[in-house]
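Structure in structure tokens, see below.
Only a single protein chain was left out; the remaining protein chains are all shown in position.
Our next item is chain A:
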Amino acid sequence: MLLKLISFELKFHFKQASYLLFTILFLFSGIYLGIQEGAINPENKYNIHLFSSLISLAVVFLIVFQTAYTVLRDKANNATQLIHTTSVSKFQFLCSRFLGIFMSSSFSTLLYVLGLFISIVIDPFQIYNDVNSDFINFFWPWLIIILPNVFILTALLFTVALLTKKTPLIFFSGILIFILFWVNNFYIGSPFTGGKLVVAEQTIKKVALFDILGLCSSYEQTQFWSPLQKTKQLVKFSGTLALNRIIWLSFGLLLLIINYWSFSFRLSQKNKSKSKKSIFSILKKKRQNTIEHTEYQPVFVVKKSFKARFKEFIHLVFIDFKSTIFSKTFLLLCMVWIGMLLAAILHNISGQDVYGNILPTTGLLAGLILEPLAHIGLFLIVFYAGELVWKSRQHHFNEILDAVPTQNNILLFSKYAALFLLPIFIIFLAIITALSIQIAFGYHNIDVKLYISIFYFGGSSLFIYGVLSLFIQQLVSNKYLGMLFSLVCIYGLGYALPSIGVQHPLASILQLPKIGEGYSEFIGYGQLTNFFNWMNFLWISATLIILLISFKIYKRTSENRFKNQFKLIFFNWRKSQRFALLVLVGFVCISSIIIDVKSTPKSFTDDMTFRENYEKNYSKYKEHLTPIITSVKTKVLLEPKNLTYTVDGNYTIFNNTNKAIDTVLITVREKLDEFSIKGAKIIQEDIALADVKLLVFKPILLPNESRQMNFKTYKVIGDFELQKDMISNGTYLRNSTFEPRFGYQKVLEIVHKGERKKRGLPIKDKKENTKDYMFENTSRPKQDFETWVTTDKGQIPIAPGKLIDTFSTDNTVTYHYKSQIKTDNNLSYFSSNYKKVVENYKGISIEVYHLPKHNTNVDEIIKATKATLDYGNANFGSYPFDHLRIAEVPLHWKFGGHALPGTIAFQERFFTQDTSNATKGINQLSRVVIHEIGHQWFGHKMSPASGKGGNMLTETMANYMEAQVLEKMYGKTMVRRLSNFGRRRYFNFRSSASIEEPSLHLVENETYVAYRKGFVVMQSLKELIGEKILNASLQELLEAHQEEESAKSIDFINILLSKVDIEKQNLINDWFKKRIDYDLNLKNVKYTQSNNNKYKLTVHIEANRYETNLKGEKSKINTNENFTIGFYDKHPDYRNAKPIFKTIRLEKGENTIVFNLKNLPNYVVLDPLVTRLDEDISNNIFEIENDKL
């Protein structure tokens, strides 16, 4: 019988429209992802695991639908008594229904995996050489992740359905699982969310166990895997992942047992409870008896005046709104919403580890509300559109309601109004939550207007979705089908065209630009607002057309059929309706034309085609000699109010090679209006996405010959052009935007392997890294720089160099800057309505330019600046300028800071950093200030030659400066935290790197090597040779390379090697020239107390060292070096811990070392300052309790 019941259930599921729709969607999603270029790397087993597992998220919704249909179908069809009185046993009944959902949903997910597998094996673009065509790679994630997830989710939702018998609560549970998944992933910075956060291992472990879908557990297992491991290795069913699966499967099983135990075929009696008689009810009864019993009389019915209709409308809206917001589902949703916001806001303002605390500014909080609002609002709208439309029918109240004389348009309009009140309500709740946090944190600079703008920026898209959802609900014959169609329609219209490469803003149908993260105190939402307004106008007009049709076809009868309603769209338009339609169509056309004309979309295909042509046409000039720039003179006219700028450049170029140059290729990002080089002729010009010119020198440019190069560019920034360089208040114009660059620009080449293959470009050899480029690095002299920067009056223009003079007219102000020494070619021009704070410090003018509102952190910036100048001057030679400018730039610049000669661009967010509590973690503000000032020595005073290893001499050294100055300012604990951050981030990012890791001395753009590994290595180096020798070596390097951009990483290594013995030389070579990491394990500490009250500690340590070759293969190598061990009275992360450090020598494998100490420490810590790259440092700490020998 059970088998027959299961077979019946499966047939039931296979006949559900929603099931078929989901299953087809799953299959096609699998196929689509498989053939989508760049989406999935089939050479990589981990990548396959990641993408296969993703279906776990979508299957939540399938199970929600199927559970609602299955468990509640008896109740919905009044068949409960019929079914419950048959001879079916409780076990057969529950088991068959559960297995029906479980088996059908598992089958759908299997189709997704099959779709993925088939499309990858077919590989239509033939991009990949080593496709994992073994089905086990796809089946394994299905077996260990997806199938258990289907079981757990079915058990959970099945339980909710059985216990509550309420469809909204089943849906709500599904949404909650979905939200919790994203919260978990954001919290640990998993690859699903971009993976930029660095979170402590213990936190990840906890979240990995807590994650019901087990995807965080996969991440936990693979977070430090090297690219080679990810390619070759399947995710193992072990460790936290296995524990997670076992815990949640047991939980699912437990739920099923509870279900079996609590389920009864008897009807629930809970609604039949007698009303309690209280003193109040007795009093009420007395009152009832005294009321005047009036006889029934027909009463006057108001004729349909406007006032009467309005009253009816308000009444209807009120009834719907009230019944919704007081429903359990909505209240739960509000609780989750507030919880989510609190978590997001608190997580953001109390930054983790290195990120530091941030002030709860209204701009930040508005962004944090807008981002999740788009998602939760969408679900809210889609769900309640169904609930409101189907409410009367669902409760069989429709025949009574449909027979009332209320006009159709009032009935329908009231549904729209009640629906739109819901997002307004949750936005209101969000604002109250945000305000409470601001007040609680003592932040009183509240921007009410900005809060109100959330209703517009967040509510508009919900209005659009709402109209669409209600319209769809009107057409379909089933509420849940309507919800599903609404979601498919909203996502389909929004993302279908962009997903096939159409990049035009109009291609995202009914989608508004995301504006949440774009808020900057410089300009608010700035140019985005203009774009948003037009897009909003367009889609709201289009939506109003839908609304008009919705009103036209609305029939209150129960016999609404899509065919009948569809017919109504085309016939019987009234004159007023025709007029409204015409006006709205006009709005749509006009706004579409305006958006099309004003936007300058650069499609992915256009960009790729440009790069392809560039490489094909000009790569032959790769080896051609090029001149260099020796003098830069610019006149820059910034007109921020008009969003235009003009650059008039007068450069001197110089042939610093020993050969004559006859042709030269130049590439400019923006089109040049005028261009000339004395004695040179343009023979080829190619203006596509960049301005490319080929010039012939006649006469040829001889060695050591200089010539003048003049150019002029005039740029008008379009209304919808989201140009970072210039906004009306906050210009930051980099010279790379307009300056002609000599020679073939390798940076423009297409990197993506598939794209290269498709376009017939040679695939780049992975092993390119093995070639030693150290001898190919080119040196070049530095340049003179002088500029006149003019801007609108009221703003201050800033550029590198000494301020020579200022001029002003009625409308403009001009500053004349000239560099005191020769500089590298790293220049930018600023302009904004700045407030200027100046302090003279030991002959250096420290100038901070910031927005008047952002004055909180100016003192801390100046404090860190002084400390850095002191350390730099004392150790690396004098600071090269008489000024140090720090100027604020808008939030849309994603860097923290950018160092120009004597001038630093400092991102807006640091001016809203909360430093009041920073000493507990890392003072992020000071860290970035120190880093950027560090570049004045390591970057400007000493500029590296172009080529590999350059970043080691700039970023690694600036990081070293961070550590040194922060230690002076805030102590060693902060350095420990920072080094630990570097260590973790190094392993984290190495794991997601697409190419194998270069050694530190050959680093190019691998930030995880230059910044993170570099930080740790410099700490090792300092421990090995001492701060004094290290700083002396750096100063030697600086002095040798002041005149030219000529320093190479090998130069620094050679200086170091010349100062140390052979043992240290070996270690230095290992750390800088190889990929070395450690596995240190402080296994045990035992102690005894001697007669003289001293403690004898016996410490057992296992030490291992590994080298990874260029293929990513790791092997154990010999260990024999000194390490530091620390004896702490408190945990090493406490700032006021007082450690005793000792140096020990460790060899490969087991080591036992005995110490005699005066006091018994509470903690013994191996490598306490985190100077070695060790994946797991949690086993480097040993807490002494009572483990006496």
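Convention: contacts are C-beta pairs under 8 Å (C-beta built on N, C-alpha and C of every residue); 3 or more make two chains touch, one makes a residue touch a chain; residues count from 1.
Convention: contacts and distances are computed from a predicted model.
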Can you work out the missing subunit's protein name as recorded in UniProt? Choose among "CO-methylating acetyl-CoA synthase", "Isoquinoline 1-oxidoreductase subunit beta", "PDGLE domain-containing protein" or "Multidrug ABC transporter ATP-binding protein".
"Multidrug ABC transporter ATP-binding protein"
Considering the whole complex, which of A:P405, A:G442, A:P762 or A:G843 touches the chain not shown?
A:P405
I'm checking contacts with the chain that's been left out. Which of A:K4, A:K236, A:K311 or A:R1145 qualifies?
A:K311
Based on the whole complex, identify which of A:K205, A:R245 or A:K391 touches the chain you can't see.
A:K391
Only one of A:I319, A:C589 or A:A874 touches the unshown chain, namely A:I319
Mind pulling the chain A residues that touch the left-out chain?
271-272, 275, 285, 288, 291, 293-304, 308, 311-312, 315-316, 319, 323, 326, 391-392, 395-397, 399-407, 556-559, 561
